[in-house]
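Please read the structure below before turning to the comments.
Missing here is one protein chain; the remaining ones are kept as they sit in the complex.
So that you can tell them apart, the chains are marked A and B in the order they are listed, and the count of residues begins at 1 in each.
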Amino acid sequence: MIRDITLGQYYRGESFIHDLDPRTKIVCTLVYIIMLFIAGTFWGLAFSALCLGVTVAVSKVPPAFIFRGLKPVFLIILFTFVLNMFMYDGKIIFELGFLHVTEEGLHKAFFMAARLILLIIGSSLLTLTTRPIGLTDGIESLLKPLNKIGVPSHELAMMMTIALRFIPTLLEETDKIMKAQQARGADFETGNIFSRARKLIPILVPLFISAFRIAQDMAMAMEARCYRGGEGRTRMNGMKMTAKDGVAWILIVLFAAALICERILLA
Amino acid sequence: MNTKKIIQAAIIGSVYAVLTIVLAPVSYGPVQVRVSEAMTVMPAFTPAAVPGLFIGCFVANILGPYGIVDIVCGSFATLAAALVSRRLRDRPFLVPLPPVVFNGIIVGSMLHFAYGVPGLWACMGWVALGQAVACYALGMPLMKLLDRYRSVLE
Partner (left out) sequence: MTIVVENLKHTYSPGSPEESLALNGVSFEVADGESLGIIGHTGSGKTTLLQHLNGLLKPDSGTITVNGTVITGDAEKEDVLMVRKKVGFVFQYPEYQLFEETVEKDVAFGPRNLELPEEEIKRRVRWALEMVGLDYDDIKDDSPFNLSGGQKRRVAIAGVIAMEPEVLILDEPTAGLDPKAHDDILAMIGDIHKKTGNINILVSHNMNDVTRFCDKILVMDRGQKVLYGTPGEVFSETEKLLAMGLDLPDGAHIAHRLRKEGMDLPDDILTIDQLEREILKAKGRE
């Protein structure tokens, strides 16, 4: 049951994109998203879609996985599209009773939907090509400068790493606890939301207690190995920028420039 | 920050993420009622819950199907809310309120401005509603529960 859950979105593969430093990918994704909001016309979106398409092809991630990322947002996209269609005043195209579809509305609906799709696919690509651990390392590195204003980047990164590391362990614990209580006759499948929430108590309490027990053991283990915090720590597998990252940086700057031009000239 | 606090925070984050993942269908859909959001009452019990919930939300979003906008907005909303909840720890009825307000405003704005869902107030209201169910209907009982086991947890 719980065994069948695959954690995270990472798709193992070998490609130019997979090889990029996580920091490069994070920054590029952020720039890409910001540019999506700077785009003023369909030309901007079309250009973004083209660049995205090329990037997806280079990443060698099968299209099925790319579109899987759209499934949960599908309803939101549909909802947004329909609402936008009816909400704007202007030149009426056709009427459905008291609802009218205008040219402006249709334009807005398509624009918003397209932008949303490009947004989701773009950020899916980040999580599809970067391991969660890579993401946390990248974020820690990017947050380092903020140490100066009191953001404890190392501690936060350590928390993220430990949290990620323990998710499979806690999932197993949860599975064991669920089975043990089911063997004592607990039934988690029937009832409305409130009664089901109460039935979760025999799982939640042991889970919390197990989690704290693991935390205590781990703290002792780390201190026994002289862990003292972030000062002066070095890594075994450091992140290194290579020529490939250089290429990516140049491309993203060009992309951003193109979209800024589009905005200024066309919108 | 000592080792024990770091690990406590990490484990709280891990539990939050695990609860979100296990109850996936309800956690990541458009009608988001994240049972794990009931955990937003935890800052009333330990300060480690403030970074803990932030990390938990962050990790749950990384592992989930939503994009970077969600990752950033949701996590920061959770962090801001946790900080305020901690301040309100002496007033049990107000503890679940910050997550409702912050998530409503921040995530609601995200839905409107980034995802293009029309009606800013409607978006904020919708998110706040989902949060209210998780934080009050499930969170208050959780608070009572944690209170009874307080001695065990410390």
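One rule holds in what follows: contacts are C-beta pairs under 8 Å (C-beta built on N, C-alpha and C of every residue); 3 or more make two chains touch, one makes a residue touch a chain.
Predicted model, so just to flag it, every value in this text is computed and none were measured.
One of A:Ala46, A:Ala186 or A:Ile260 touches the chain omitted from the figure, and that residue is A:Ala186. The hidden chain makes contact, of the residues A:Ser48, A:Ser124 or A:Ser210, with A:Ser210.
The chain not displayed touches subunit A at residues 3-4, 173, 176-177, 179-187, 201-202, 205-206, 209-210.
Here is the rule we go by: only the chains that are shown with their structure count from here on.
Mean C-alpha position of subunit A lies 17 Å from that of subunit B.
Contact residues of subunit A toward subunit B in the complex are 2, 5, 7-9, 29-30, 33, 37, 68-69, 71-73, 75-76, 79-80, 83-84, 87, 112-113, 115-116, 119-120, 122-124, 126-127, 132, 135, 152, 155-156, 158-164, 166-167, 170-171, 174, 193-194, 197-198, 200-201, 204-205, 207-209, 211-212, 214-216, 218-219, 222-223, 227, 229.
Within the complex, the subunit B residues that touch subunit A are 1-4, 6-15, 17-18, 21-22, 24, 28-30, 33, 35, 51-52, 55-56, 58-59, 62-69, 71, 111, 114-119, 137-138, 141-142, 145, 149, 152-153.
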